[in-house]
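The structure under discussion is supplied below as structure tokens; questions concerning it will follow.
Only one protein chain is missing from this complex, and each of the others stays in its spot.
Letters A and B mark the chains as written, and numbering starts fresh at 1 in each.
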Amino acid sequence: MSRVSTGRTAVATPAAVRTRIRGRRRDAGAIWRGLFFASAIFLVISIAAIMVMIGRPAIALFAQVRPWAFLFGRVWAPEHGLYGVLPFFAGSLAATGMALLIGGPLGLAGAIYLAKLATPRAQRVMRPAIQLLAGIPSVVYGWVGLTALVPFIRRHSGHVTGFGLLAAGIVLGVMVLPTFISLAEDALRAVPQDIEHGSLALGTTRWQTIAHVIIPAAWPGIAAAGILGLARAIGETMAVQMVLGNSPVIPTGLIVPASTLTSEIVLEMGSTPQGSPANNALFAMGLLLLLVSLGLIVAVRATRREATAGVREAH
Amino acid sequence: MTTETMSLPTMVPPAREATSAAPETTRAAARGETDPEPQPAVRVRDLSVTYGTTLGIKGVDLDLPERSVTALIGPSGCGKSTFLRALNRMNELFPGVATSGEVLVRWDGRFQDIYAPGVDLVELRKRVGMVFQRPNPFPKSIVENVIYGPRRHGVTDRALLAEAAEEALRQAALWDEVKDKLNAPAAALSGGQQQRLCIARALAVRPDVVLMDEPTASLDPISTGKIEDLLGKLSKDYTIVIVTHSLQQAARVSEKTAFFLNGELVEAAPTLQMMTNPRDRRTENYVTGRFG
Partner (left out) sequence: MSARRTDQIARWTVTAAAGLILLVLGYILGSVLINGLPVLSWHFLTSRSSNLGPGGGISLQIFNTLYIVIMSMLMAVPVGLGAGVYLAEYALPGRLTSLIRLATESLASVPSIVFGLFGMVVFVNAAGLGFSRLGGAATLALLNLPLIVRVSEEAIRAVPADLRHASLALGATKEQTIFSAVLPATVGRLATGVTLAAGRALGESAVLIATAGMSSPRYLTLDPLASGETLAVHLWAVNAENSLSDAARIADGTAAFLILAMLAVSLGIGWLARRLDRRLAGQG
């Protein structure tokens, strides 16, 4: 600054600054633009790579095992060349169904409570609690299920182990709560207030308004929340594996050892040689999971479109 | 209530056909300035509403005559909608609202203060229905919208519900337009039809009083005309309170007009008197278009 005030040394005159600013090159921008775009394209490449890398061994399996023998085969005995995954698929569906049966009503109630009934103070307790529920690692869910829930079921059912779909369904039901509650709450809150007031002004009770106006109007969003919960449940691995008992047979009851696609993959992926049919079968199971998950995402997108279309129609 | 008054609405020409020849005077003029006011269906005494620290309305005293239309007018923000929502306690759905004073509603033959402790809001809103500024049909079919109220209030008989739906839709002058598509979604109706559907929905609960908060604010002139016609017919059976931003509308549809300004009731009188010979200077300024 002192040099400027003395005026002896050459200082940048406003005109000189202007020349410098105007002449400045801006090539760095193009590089950054390229990097941003590359990052976005990386996402596309990733999902494509996953499909290829999971799909390739799966296709190798189908050269040896017919797809229907894989999908609908009831016996999983790689040592005898039998690669039927129906027991695992059935286990996955049953465990997911149980999860929805348990987590669905509980989650919907939680969402209604948060969106329509809870005082601000109760919300301040409930919201962090649900976030904590989401933050608990799945192995910890599995560990609590294994050390508390399974023995509890054993004691009260008279079964030998207590492992099975009941335990898995309860654990999964709790695990899907955070996903389901937060999305269902959003859907309930998205219902325009004027409809709610319109119902209350007709002399209906709070609950009549919730049950007959708000929930029906929010239904597509609630369904989307349910599907995302479903996707979370069917892909869940560790917790399920720890409480399911891991028996590769089609489950015949709720408290008998069973298996799912995910639990079977995690059990065997370290112990089968790469390129062996047994190893390829695990990838085929992974592909099945991947396709189911992608199918569920497509379903969610469809319900969301319906939801937004419904709201637009109403206004 | 005299028979003369009751036959009036049918004599009023539809508003959209009214020429520029002072439509303000049609209904009010026919009624005559000196008619005794019918006995009130609602009496409001010293009513004040505050939102948090801001005052909504203060110290309002007003009688709402039975089976007639009372219009609430005034510039926006004057408290007329707040006053309206105080009559069925809808204000309480907004956080931080406090109400004092009395609102006496004719209730099973006697006047009941709706702010007295123990008053059942559900029962209140069955008696005092409401139509909102913007049509707010439920995302259901036309007929389901209409029978929503009766069904919630315990009517299960299908024939009875169908009858109630037809009656309410006829009263709302919508029946002829929708009778062939009762199961179509309400959202498929035009804005004006939707608003008449909302009126039918409110009428199906068989209220004594119907509150209307600028019911034509979002509608085109033709739909507005239809609803104004309707108001005249409905006032044979219902006590109607309507908030309006349009003096012409107040003149066309109401027997009594109340003028609000800055949260206070400035003046309330038969509509013709309000339009032609207001007592208060501020009312005069407003009706002559000097402000607002």
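Everything that follows uses one rule, which is that contacts are C-beta pairs under 8 Å (C-beta built on N, C-alpha and C of every residue); 3 or more make two chains touch, one makes a residue touch a chain.
Because the structure is a prediction, the values reported are computed rather than measured.
Among the displayed chains, contact with the absent chain in the complete complex occurs for A, B.
Residue in contact with the omitted chain (choice from A:Val174, A:Ala187, A:Ile222 or A:Ala307): A:Val174.
Considering A:Gly84, A:Gly162, A:Pro220 or A:Gly286, the position touching the chain not shown turns out to be A:Gly286 (whole complex). The residue touching the chain not shown here, chosen from A:Val75, A:Ala190, A:Val266 or A:Ala302, is A:Val266.
Summarising the interface, chain B meets the missing chain with residues 120, 122, 152-154.
One chain of the complex is left out; on chain A, the residues touching it are 21, 26, 28-29, 32-33, 35-44, 46-50, 53-54, 57, 105-106, 109-110, 112-114, 117-118, 122, 125-126, 128-133, 135-144, 146-148, 174, 177, 181, 204-208, 210-211, 231, 234-238, 242, 262, 265-266, 269-270, 274, 282-283, 286, 289-290, 293-294, 296-297, 301.
As a convention for this text, only the chains that are shown with their structure count from here on.
Taken together, the chain B residues at the contact with chain A in this complex read 88, 90, 93, 122-127, 129-130, 132, 134, 136-140, 148-149, 152-153, 185, 187, 198, 201-202, 205.
For chain A in complex with chain B, the touching residues are 192, 194-195, 197-205, 208, 212-213, 216-217, 310, 313-314.
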